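Below is one structure. I have some questions about it.
Removed from the display is one protein chain of the complex; every other protein chain stays in position.
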């Protein structure tokens, strides 16, 4: 089921290369040992993140990647084809939770690198005012944003990508489309749980 | 030490009327019983909130209350005199964490009612784009915003107050001053850990 | 032809009660005399406004009137039925140019009063950052915003209306609809020259 991406390990991490389903068997003790194997600071083991998700809202960043022309106008909007936990393929944006002691800028840069690779050259925003805040609830129908795992508060940013994209990990492909074309509408329709609505809000904010 | 207000019980709660220091002795078992005494949904006991604060960023709302004239111009800015955990008096804004399954609007309304009472008549924002996002870290000097208890991500809003204010609980008084006067500068200087900076950012955003 | 409203006189003005077509015969000399009859300061006669419209961009405010609930959520969006210069009926927003020596707040308040009457009780924005800026050009197809008379730069605001509306002058009626309903979509389709797009951008910005 397509939801906010989360806890995807980076290359070299304790759990890099494992399928996400394998996390289910990791005990807190494993995780403590795992922390000796270079998990990123702030990364939580499955017991801790599961408990937190039942207790408090989880802070997220959600990024709409765009290509711009010389005049700053958005010429293309990117979306990801992503392998979800159950093995199905979903269309998503770039999302991830903010880790303990991580700044929003670091979270934005880390999550872009996680999905688009290290030479994407994102042009991070000068100010951190999000264009919108999306509230995901674990109860279907409570709002237009739904995440079965958690209550998430996602700060949403548009980030121009100036470099080359090399999809990473569970991200199979990055597809760029003209925001004024028919394919954009099709792609928005393929994004579930409210992520398509975030693209629409981004396009309206951009004046497209 | 003046920090982000948190977990202040409402009237009728299990722990209403207790000093905050008393929370220290409450065990998780007490809290479980306490939950039979109408704590708000999403409210966490001391063990759970303490653990969460060491593990993940905590989502907050922070509100700059203002009075406006007929033309929408800000005529006065409010600040609170608040009894801190150690019994000292601090000058603060209205802050509080977002509870599990609570919307941002509910969190804003609840925290205003907690500090200003039920007839303050806040005019909540039509859109949830915060004027700034303040990142509080538990490490002094890491950023201009400091909170010894936690990593907090505070969405900051300006909210006009149209009604009467009746300070509640630990809030001793609400003081309104002309944002263009000398007293405003003095009050900003009295707010520590970055809250004064949030007022300055609000005033700049308001064009004052 | 439905365009940005402009130069609509207030009650008591020299030209109040006249149909707009009658302006065509007013000479600059009439206007000079007219200025003794309480035209608003900054109001221009037809020769001057026509010349200005061929020479420089004209600054406008454009207002999306809304009704909000206790939590600040938009419950209804207003649109106007307006008699255009050629006598046809058009659906519009509240628009008007900023007069010489008039502040943006005054222009917003004046144009709301012109269309909705004096007891509409608009809640003017605390800060003047528009949710978008719409650029109208006199050349069809140059942008999504078109105004045959002029190049206009419209600062766009959402303004909650708390009072009663009494349509004035050329405004025949104000109609309020649920922004989530089908009628909203119909009304947006009825607004030409880009005004419907401004409503869509407002709704996206509001998170509706």
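Per-chain numbering from 1; labels A, B and C assigned in written order.
Going forward, a contact is a pair of C-beta atoms (placed from the backbone, for glycine too) under 8 Å apart; a residue touches a chain by one contact, two chains touch by 3 or more.
Remember, it's a predicted structure, so these values are computed and weren't measured experimentally.
Shown chains touched by the undisplayed chain in the intact complex: A, B, C.
Residue-wise, the contact with the chain that is not shown comes from B:132, picked out of B:111, B:132, B:171 or B:193.
Within the complete assembly, residues 42, 44, 48, 51-52, 54-59, 97-104, 127-133, 135, 137-139, 143, 151, 153, 155 of subunit C touch the chain that is not shown.
Although one chain is not displayed, subunit B still touches it through residues 132, 200-201, 203-205, 207. Those residues of subunit A that touch the chain absent from the view are 66, 68, 70-74, 105-106, 109, 123-129, 131, 158, 160, 205-207.
Operating definition for what follows: only the chains that are shown with their structure count from here on.
Traced through touching neighbours, the fewest hops from subunit A to subunit C number 1. Where the sister copies subunit B and subunit C meet, the same residue numbers recur on both sides for over half of the interface positions. Rotation relating subunit A to subunit B, from a C-alpha superposition: 180°, rounded in steps of 5. A straight line joining the Cα centres of subunit B and subunit C is 39 Å long. Remark: subunit A and subunit B have CA centroids separated by 29 Å (rounded to whole angstrom). Among the residues of subunit B, those in touch with two or more other chains are 127-129, 131.
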